[in-house]
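Note that one protein chain is taken out, while the other chains of the complex remain in position.
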Amino acid sequence: MIIGKVVGTVVSTRKEQELEGLKFLLVRGQDLENKPTSTLVVAVDAVGAGVGEVVLYASGSSARQTVATRDRPVDATIMAIVDQIEVGGALKYVKD
Amino acid sequence: MIIGKVVGTVVSTRKEQELEGLKFLLVRGQDLENKPTSTLVVAVDAVGAGVGEVVLYASGSSARQTVATRDRPVDATIMAIVDQIEVGGALKYVKD
Amino acid sequence: MIIGKVVGTVVSTRKEQELEGLKFLLVRGQDLENKPTSTLVVAVDAVGAGVGEVVLYASGSSARQTVATRDRPVDATIMAIVDQIEVGGALKYVKD
Amino acid sequence: MIIGKVVGTVVSTRKEQELEGLKFLLVRGQDLENKPTSTLVVAVDAVGAGVGEVVLYASGSSARQTVATRDRPVDATIMAIVDQIEVGGALKYVKD
Partner (left out) sequence: MIIGKVVGTVVSTRKEQELEGLKFLLVRGQDLENKPTSTLVVAVDAVGAGVGEVVLYASGSSARQTVATRDRPVDATIMAIVDQIEVGGALKYVKD
């Protein structure tokens, strides 16, 4: 999984029918200094994540291994909301 | 999924038979300032997208999870036409 | 799929037995100005492509969804020979 | 698989239920001079790896081919703890 921050939302009315009812969140990759990377994906939300939260998302066929996304044409899914990132004994990120 | 803009079309008469009848669209990745990225893919259209539209496309095995592409040798499919992208409370893109 | 040009061939006598009989073509990615990109893959040919032709190849599990490659350990397959690429109303590439 | 070093941990209480009980380790890619690369992933641990260890992790659907991760929405799994890396007859890395 990749660490990212939910920075926005994408709205689409005309879409593949198997995507109906799924929430599309815009996720920007984030490094260990909490700075944005160049990675930008639109991920489906499986955990109730909101804008501003730091999350983990999975890509590829793994993105379809959840109740919400099974057999749906989804290639990126938010799997977890991050509470804490620890590197070398130091807390690099703590959720508010 | 990745945000991209449909910038053109690709025509092929000699192709794998399982691709017959599918429309090949040229999609250029697009960043949050609506500027093109270096990403360039040929995606199959599952939603009736046209040149000039901003879309979401899925890659890998997820690209085959639609009625149009199931069991076909497709690794990129346009899944949605984007109406609106919102980042930090501001609309970054609105479909005309 | 990705646009590329067939630039050469790879010969191997000692290989996984499930690859016997498949033709290995060297494909260099190509941008919309018909210039080579840094992408270089060895793809299996499913359509009778030859050196010098511009093609579309699929990657990953999608590369195995053809009669020639089904259940074989192939991760890149040439799916189509490109006749024409049109961008913004202009023909960027036309097959000779 | 990719060579990386376990540099930290990620804690999440709100996550996809199929991820319950799995340990999330932060893995930084490592080159042959044992220097960090730009690759940063959160991998699930299948072998009891700890912070500071050099490991191999697998990505994509292969990450789900272990007892611990089967059918779970995991796209990166630590598969091995590295004892030794040898390049050109020289030991580039030896575990303490």
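Order as written gives the chain letters A, B, C and D; numbering starts at 1 within each chain.
Convention: contacts are C-beta pairs under 8 Å (C-beta built on N, C-alpha and C of every residue); 3 or more make two chains touch, one makes a residue touch a chain.
None of these values were measured; they are calculated from a predicted model.
Asks: If you put the missing chain back, which residues of subunit C would it touch?
Replies: With respect to the unshown chain, the touching residues of subunit C are 7-19, 24, 26, 40-43, 51, 60-61, 63-64, 71-76.
Asks: Can you name the residues of subunit D that touch the chain not displayed here?
Replies: Contact residues on subunit D toward the absent chain are 1-3, 31-32, 46-48, 56, 58-67, 77, 79-88, 92.
One rule holds for everything that comes next: only the chains that are shown with their structure count from here on.
Asks: Roughly how far is subunit A from subunit C, going centre to centre by Cα mean, in whole Å?
Replies: Chain centroid spacing, subunit A to subunit C, equals 32 Å.
Asks: How far is the middle of subunit A from the middle of subunit D, if each middle is the mean of its Cα atoms, in Å?
Replies: Result: the chain centres lie 20 Å from each other.
Asks: By the touch rule stated above, which residues of subunit D touch at least two different other chains?
Replies: 61, in rising order.
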